[in-house]
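Taking it in order: structure first as structure tokens, then the write-up.
Not every chain of the complex is shown here; the ones you see sit where they belong.
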Amino acid sequence: MTARTHDERLHDREFVRTFFTTPTAVEGEEDSAKMLRSASGLQGMEAPDVWVPDNEDATAPSMRDEGAQNIVEVVAANGEEFPSEIHPRIVWHRDSPETRYQGFQHILDIADPEKGAIEHLDGFVIPEVGGIDDWKKADEFFTIVENEHGLDEGSLAMSVIIESGAAELAMGDLREEMGKPTNNLERLFMLVDGEVDYTKDMRAITPTGDLPAWPELRHNTSRGASAAGLIAVDGPYDDIRDVEGYRERMTDNQAKGMLGIWSLTPGQVVEANQAPLPPESGRWLLDDGTQQVDLDDQGDEQVYGGDRVSLEETGDGYVLSVGGDEQELDEDELREELLDMTAYVPSMDDIVDSMEEFEAARDAGTGAIAMERAATIVIDDVAIDIATDRMWDEATYQAAMTPVSLFQDVYENRPDQHDDLADRYGESVVERATDVGN
Amino acid sequence: MTARTHDERLHDREFVRTFFTTPTAVEGEEDSAKMLRSASGLQGMEAPDVWVPDNEDATAPSMRDEGAQNIVEVVAANGEEFPSEIHPRIVWHRDSPETRYQGFQHILDIADPEKGAIEHLDGFVIPEVGGIDDWKKADEFFTIVENEHGLDEGSLAMSVIIESGAAELAMGDLREEMGKPTNNLERLFMLVDGEVDYTKDMRAITPTGDLPAWPELRHNTSRGASAAGLIAVDGPYDDIRDVEGYRERMTDNQAKGMLGIWSLTPGQVVEANQAPLPPESGRWLLDDGTQQVDLDDQGDEQVYGGDRVSLEETGDGYVLSVGGDEQELDEDELREELLDMTAYVPSMDDIVDSMEEFEAARDAGTGAIAMERAATIVIDDVAIDIATDRMWDEATYQAAMTPVSLFQDVYENRPDQHDDLADRYGESVVERATDVGN
């Protein structure tokens, strides 16, 4: 027997990039399931890793019984063809037994094998959970539904929306609680932040009414996921027009270990499916004192095009000016200074190269090697060669593995995205990236 | 029977804006209770939501027995007229049984009904608590005092100062512990950060000796309050001259859900009583790349007066320059760019308008509506009309309710501030704001 450790992920997917919600029933349409039907046809980069027919906030309260029927109908008809996981969100509230019972009835109904949807469903999403005892009430309903319908105990995944201080605290107890014989909390799959309701629950106020960034919540969600073998997903980004802002939020999330995010539109799905994957080509950055700007890759040279940084050759050295602060430097000092100011964003190809190189060295008995990266930096027509050395040891290698593991998880579970990945990286890089580390 | 949920606030006040401390006995004065007597006469915006006769740090150790007597005397005499709650702070320390016993004796003494103060007192503040077992020791003394003096068990509110890592951790246990039959921790009311002693307990050092900002502590206090139905209050802001800094701290706190703050002077009380209330008039902000600056409201136009952003009309479009970075844009692109750069701070009137509009739509069966806000932005004499659409659904409505709920709580509990509120907002807005959402 191999004991499961909580640090292993418990479900098919080890990574979820995208959590896409769709209203289950829209009033006033001839076909109230129209949006659901449309979303069920998504494929490729427009299809999320997890599709969430949303029978809670996205659907009017009066339409939710009809919404439950729509889920059954559309998933039974189109679920077979859908390329990834389906986890409907049902109603729940830590403070309302009426709402909890309604949620239970919807799960019981949707999961009825006679209706033909359950074989295409992977689990359900429970919003508005409170403390850990509230999570256990939901888990118990899953167990009853499984027993009632002859499904394996624990086979339905349960994901929760973290949208209260109580739920944030509960994430600290999961690791302890998940092993107990009186529950089946091993069914837990995703921890999803819900910042709108969280803001209400925390009674936060901002002058413009914008949501606070809640960095501590996102850290704690990522940590809870790490400690209990779950997957952390950030909440919705409301300003759909603002693609740049959505990307910045994802970069910030990724540095916290939160690699998934809610998507409200297929356009956001495409962005969020791509964001945690390494870029197709590498690029150099220069810190101009206020921000990191991309250098223009002109073949052999990386050219700075801004005007905050300037560089001049004098008879016996250089004058480097950053935002008005001048420094007189000799060539070595200038090189040192530029090393501090520059950084390289590696491509998938670069990452796989480095990993292969480390693996070869390790196989030959070397525990740490220096990875060199060289470039010619050009500022105001003055060209300087720089080269960085970074030591790679086993820990560096393991940490660099995260985006590659994510890629491999996508590749294994999303054949509908193989063409897109080949277009992005080229067949040869895709092949090497699927092999490395195994 | 309606079960209480922890998410409901347990006391009369659901919000506390201001926590104002006064020394209880000052040596060398003819009347050692002079400051206490003076503070007991505060009314209106100068009177705090919670007044704290401070028999701990603000009062010399040798004067604390006299301070306890002064509290009794002044509160018995003037408590009836005092417009809000009174919670004296007594001595306590997690590491000193002597101090804890002294604190118990002071509560027992001050709460004696024969002395006439207790009917005007709402509870006591316990500083320097440690882990949850230490909180229980204080709670037990409250219970004994209540029993000894024939008061209802749990009727005295207990608030604590969070000024140790142990107390910060204890806030994660409150929700679990508050329901137990062996304590009366439901008496808990405010969680108040005490950053000076917390800094000492954490052994933090800053070069200038200034206090660290402790964002994680404030988050955890707000979360602890949210999870246990309590009220979060920030610690003292020492630099009394620095009104701007005090306001910035409050804005930062509000975004964390910490709506109350310590006040050291009646001037700070006025600032802190106003800060979480929506402004009397709205205003537009423009992000100039380094900060958000107020636009000058000239009736129909919102005029930018700075020099970091400039705008020029060319024959076939516009040139927008932000801190030296120029962009050539057509009219639609310019409008899009300005939408990203601007934000609107709604007034109380605006907020009530939006809420009423959403309520009307909801009553008519619509779950989400677009709220439009239009303006003419003027930069370098070039005027551009912009209009934002923001979707409001039930969750947006609920989150927007927080400042209005705070206003309603103030209005209900602080009749002495009715005139100030009418002066600020006008009678009609006050009336609508007290009605909305009910």
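To keep things simple, chains are lettered A and B as they appear, and every chain counts its residues starting from 1.
The rule is simple: a contact is a pair of C-beta atoms (placed from the backbone, for glycine too) under 8 Å apart; a residue touches a chain by one contact, two chains touch by 3 or more.
All values reported here derive from a predicted model rather than from experimental measurement.
Within the whole complex of this structure, the shared sequence is present as 3 copies, and 2 of these are drawn in position.
Going forward, only the chains that are shown with their structure count from here on.
Distance from the chain A centre to the chain B centre is 34 Å, each centre being the mean of its Cα atoms. Only residues 27, 57, 60, 62, 94-95, 130-131, 164-166, 168-169, 172, 196-197, 199-210, 212, 216-217, 238, 241-242, 307-308 of chain A touch chain B when the two sit together in their complex. Within the complex formed with chain A, the chain B residues making contact are 5-7, 172, 175-176, 215-216, 219-220, 222-227, 251, 254-257, 259, 276, 285, 324, 336, 339-340, 343-346, 365, 367, 391, 393-396, 398-403, 406.
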